[in-house]
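The complex appears here without one of its protein chains, the remainder shown in place.
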Amino acid sequence: MTTTLIDTAAHSAGHNDKLLLPHWAEIVKIIPEAEGVSTFHFRFTDPTVQNRYRFEPGQFNMLYVPGYGEAAISMSSDLETAGGLLVHTIRHIGNVTRATSRLKVGDVVGIRGPFGTSWPLEAIEGMDVVIACGGIGLPPLRGAIYRIIRNRARYGKITLLYGARMPKDLMFPAEYEAWQKADIDMQVTVDRGDDTWTGRVGVVPMWFYHFRVDPHKTAVLTCGPEIMMRFVIYEALARRIPSDQIYVSLERNMKCGQGACGHCQQGPYFICKDGPVFPFKALENIFNVEEY
Amino acid sequence: MTLSPKSSLKPKVAVYKFSSCDGCQLSILNMEDELLDIASAVDISYFLEATRTVKPGPYDVGIVEGSITTPHEVDRIKEVRAECKYLIALGTCATAGGIQALRNFSRVDDYIKTVYAHPEFIHTLETSTSIANNVPVDLEIWGCPVNKGTVLEVLAALLQNRRPNFPPSPVCVECKRRSIICVAVAQGIPCLGPVVHGGCGALCPANGRGCYGCFGPSSAGNFNSLVNTMVPLDRYPNETANLLRSFSSNSPAFRAAADAALKIASTKEAK
Amino acid sequence: MTDSLDLKIALQMIPWFNSLTPEHFNKTAELTHLRHAKAGDIFFREGDKQDYVYIVLDGRVSLEIFVPHHGKVRFYTAEPFDVFGWSSVTPGMRQRTAGAMAVLDSTVACIDAEGLRNFAEIDHDFGYLLMRRLANVVASRLMVTRLQLIDMFAGPSEPIND
Partner (left out) sequence: MTDKTLFIGSTVALPKPELDLLLADLRKNDYQTVGPHMQDESIVYTKIEGLKDLPRGILSEQNPASYRMLQTDKDRYFDFIPANQSWKQFLFPPRHTLFSASKEGKWQLKENDEPAPRYALIGVRACELAAINIQDKIFLREDFSDPIYRSRREGLFIMAVNCLDPDATCFCVSMGTGPRHTAGFDLCLTELDEVFLVEVGSELGRSMLAERTYDLPSAFVQNAANQAMDRATRSMGRTMDTRDLPELLTTHLDADRWNVVSKRCLSCTNCTLVCPTCFCWDAVDQADILGKSTRRERVWDSCFNPNYSFVVGGNTRPNIRSRYRQWLTHKLGTWKAQFDVLGCVGCGRCITWCPAGIDITEEVAAIRAEVNS
């Protein structure tokens, strides 16, 4: 059997006997975030499902739009913050995700889940945490940020490194102030700034050049384009942060979410069930192999 | 491309014919069960094969059957392109030049002299070429003739603003999903299936024939290996080369593969 | 006097200066002056030929190129202890290829590049340390540039299969 790397939350939607059969969920709210990105709040139409549904930040659902198909999307909040609703921040670039961009409040989609492993929020208690994310990689970490803020005293220094292409592409800018107030060191950077941008211009891994970390008590959570994560990992390892304290969220083509359809395999793992969140230690031999 | 059947104006669709046998247009007309739904979703504004009533352009979607073989057609396809927002090349004539592209491999004058009593009246081009060789095309539907299910799926996808569901998997996938026995392995029949875009439902292998490649090259095909694999199975001289030089002969991948097949055969002969 | 004391204290904060011998440190300090810039102040413009290399002590300085039809594009910000204007120290020093402007109120150490180059010529031990530091700066800048060049946050070029 595959080694379970992280203690995951038990699957709560009980789909074992109903293969790929989604539950309908109604759109309660839509918030435009940036160009081509919006956040959807969903409520299951079946109250039993709604009440039973639990997940941990970092996990994902399969969203189904009838006629279009399914897409794997991470939760971008946690249940407590969202008042029990399911929150997904979706970038409308694929067949299914573009279809969601045309949905309105009151429309329904199918949801299966939750699937996969979650951010190791308990395991890293007592540590300094560097959250390094880019682009659409922040939403899968937002639930973790909320969770950390609620239990702020249990963690050391928290730094959020967040990069985007341009200032207008930044997700959730309205929340940065609150996060800052919760004693999160916000290090926001863009690839290209304009005249009005007084923040940092550069890339996320650059932060490591400017700040010292205590490798033994620092955990890194990273999510974003694989190339960005590669450099974050490289910089973190160069600062002697152990590879089992660096957590990576991977993305692959997924059809089932249950390690059965085969699509998301990388090396010995099914990214959908053994991941998406892995300690980098588990990926050391496969992460940088070209086209593997 | 966004078409919405919900808007008060249904998208206007035009169907054109160039050099072809009309078989692909017939595939559209053959959708008896679905024609009512289609008519309720789109406005067939120009379709001479079906009706003489013509509504003026411009059109939202143009569906073009046939290849470009005359100077007149070269001009006309430009007009068609200009009056259609979204242009679909329908069938292998439109996507690769069709069977009439065989002329590209010889001298067209010789044919004309042989066939016509008064060759001076014939105005034709040296070559038969695809629509995309002449004007930009938004989508190509391969097949000789096209699979009507594919045409429906494309129309549905356009109306629903999604990617049409015809993955670039080879014909072999369709054979195996239908439990059809591989004709190449079990009967030694040359078959282009491994490198041909699926979509026909493995029609020929299901009838004990090798794939003729009328759905054109699949994006992942290994043509070199195909030629090395199939030429040794040839039951008569140049069988594999002839398969490659049939319906889709003028697609670049098939052209190169046919040349390679002929080369292997001639080296063998020399030995 | 006070100014030079301030300067030395400021320079001691920079990690690289800590690794210098007292002689090298003092010599470099002699070539350096502090500049307190207000947000919006310009350090240099594209095409300038002034001859300083800078180290940010506090604040933020942006490097920008004017691109016709796009206005000023900020492609890098120098943060505390970052070096900018480093090409002044390289042997083939030409004119500035980008502009530098303080985006926040900033304190910047300005080092006379010609003096630095001359000192490095005379004292190769110092020259080695200087060039080693510079190589690191250039390497990190190159890494950043590559990542920006990849445009990794841009949408996919091919349709995605979901």
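Per-chain residue numbering starts at 1, and chain names A, B and C are given in the order in which the chains are listed.
Definition applied: a contact is a pair of C-beta atoms (placed from the backbone, for glycine too) under 8 Å apart; a residue touches a chain by one contact, two chains touch by 3 or more.
Treat the numbers as computed from the prediction; the structure is a model and nothing was measured.
S.K.: Which of B:L152, B:C200, B:C214 or B:V231 touches the chain that is not shown?
M.R.: Considering the complete complex, B:L152 is the one touching the chain left out.
S.K.: Using the touch definition from the top, which of B:T127, B:T229 or B:N242 touches the missing chain?
M.R.: B:T229
S.K.: With respect to the chain omitted from the figure, which of B:P58, B:P119, B:G208 or B:P237 is a touching residue?
M.R.: Residue touching the absent chain, from the options given: B:G208.
S.K.: One chain is left out of this view; which of B:C172, B:C200, B:C214 or B:A258 touches it in the full complex?
M.R.: Only one listed residue reaches the unshown chain, and that is B:C172.
S.K.: Going by the touch rule given at the top, which residues of chain A touch the chain that is not shown?
M.R.: Counting only chain A, the missing chain is touched by 1-3, 11, 16-22, 24, 66-70, 93-94, 108, 110, 225, 251-253, 255-256, 258-263, 265, 267-268, 270, 273, 285, 289-292.
S.K.: Please output the residues of chain B touching the missing chain, sorted low to high.
M.R.: Touching the missing chain: residues 5, 34, 37-38, 40-41, 152-153, 155-156, 159-160, 165, 167-170, 172-173, 176-188, 191, 193-195, 208, 218-222, 224-226, 228-230.
To be clear about the criterion, only the chains that are shown with their structure count from here on.
S.K.: So the centre of each chain is just the mean of its C-alpha atoms; given that, what is the distance between chain A and chain B in Å?
M.R.: 44
S.K.: Roughly how far is chain A from chain C, centre to centre by C-alpha average, rounded to an integer in Å?
M.R.: 35
S.K.: Suppose each chain is reduced to the average of its Cα coordinates; what separation in Å results between chain B and chain C?
M.R.: Taking the average C-alpha coordinate of chain B and of chain C, the gap between them is 60 Å.
S.K.: Multi-chain contacts in chain B: which residues touch at least two other chains?
M.R.: 163
S.K.: At least two other chains touched by the same residue of chain C: list those residues.
M.R.: Only 159 qualify.
S.K.: Show which residues of chain C lie in contact with chain A when the two form their complex.
M.R.: My answer: residues 39, 60, 62-64, 71-77, 79-82, 103-104, 140, 143-144, 147-148, 150-156, 159-162.
S.K.: Across the complex, what residues on chain A touch chain C?
M.R.: Chain A reaches chain C through residues 36, 69-72, 93-97, 134-135, 163-165, 169, 191-195, 197-203, 205-206, 209-210, 224-225, 227-228, 231, 253.
S.K.: Note which residues of chain A are touching chain B in the complex, please.
M.R.: 67-68, 95, 98-99, 102
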